[in-house]
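Got a structure for you, questions after.
In this view, the complex is presented without one of its protein chains, the others remaining in place.
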């Protein structure tokens, strides 16, 4: 008997676990919103293009089960993003979802390109710990709201390896 | 019947998918090469050592099937690298290959140490989406050209998990 795990079939429609979450990012704007802010610019945009190329933001964002920023967070998203395109808005993310509730304990780490011109884009779930021990999968992201110092994205986290 | 996936054997010589690509990085040099530039310095080198320790670059680099920068890109490589050694040139990379063509759609995310003193070095493919759904593997990198504001690396992307 020989099983080749490298060719095992996984169905995209059938994750072993699925979470729908909303991430809220409130960017520090001087002293105007210091109480609410959950992220801050660590390095300014460069001179390349007109779309904030290189602007680098660190965040510790609340993650809620519904769309309201006022809802109790079910997780925190800790990580960073930066803009990385000359000709349009585009970004790259790496972050960890940190769960610490009666429902879930553990982490899910995510990274990938955030192709902002697409309605939905897929990032990779590259690891997990605790309740999400050894998880892998895909996080499908779509922007629900965006203004100068706030954005909200919907994240559908689909795990295809559950242990 | 019990199969332990943790000890499954995979042959390094037999990836389930293999891509040979060339990544071109053109670093912004003031206004001299703004039209061609595909990357920019986000944080300057620190005072540690004489090998640009800490210099941090964000990129959106064209990736071609042959060695020519003028060839139509088959993908973009979006991410960052930084120098990280006191005593020699050495770097660390994290990026996502973004494919959007008739041939391939999807992403491959890669990270790892770029041990520049070695002729070839292996980075890890940590995730994939779209045509590369749930991919994992190794990206073997070698420098083909390097000057002050341009480098080209060959990447042999070998996937050992294909779904």
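We call the chains A and B, going by the order they appear; numbering starts again at 1 in every chain.
Heads up, the rule we're going with is that a contact is a pair of C-beta atoms (placed from the backbone, for glycine too) under 8 Å apart; a residue touches a chain by one contact, two chains touch by 3 or more.
Since we're looking at a predicted model, the values are computed, not measured.
Touching the missing chain, out of B:25, B:61 or B:84, is residue B:84.
Interface with the hidden chain, as seen from chain A, comprises residues 1, 3, 5, 8, 10, 16, 28, 30-31, 34, 37-43, 56, 58-60, 78-80, 94-96, 98, 106-107, 109, 111, 126-130, 133-134, 160-163. Think of the hidden chain as still there; on chain B it touches residues 1, 3-10, 12, 43, 46-48, 53-54, 56, 82-86, 90, 92, 94, 111-113, 115, 122-127, 136-138, 160.
In this text, only the chains that are shown with their structure count from here on.
Centres computed as Cα averages put chain A at a distance of 22 Å from chain B.
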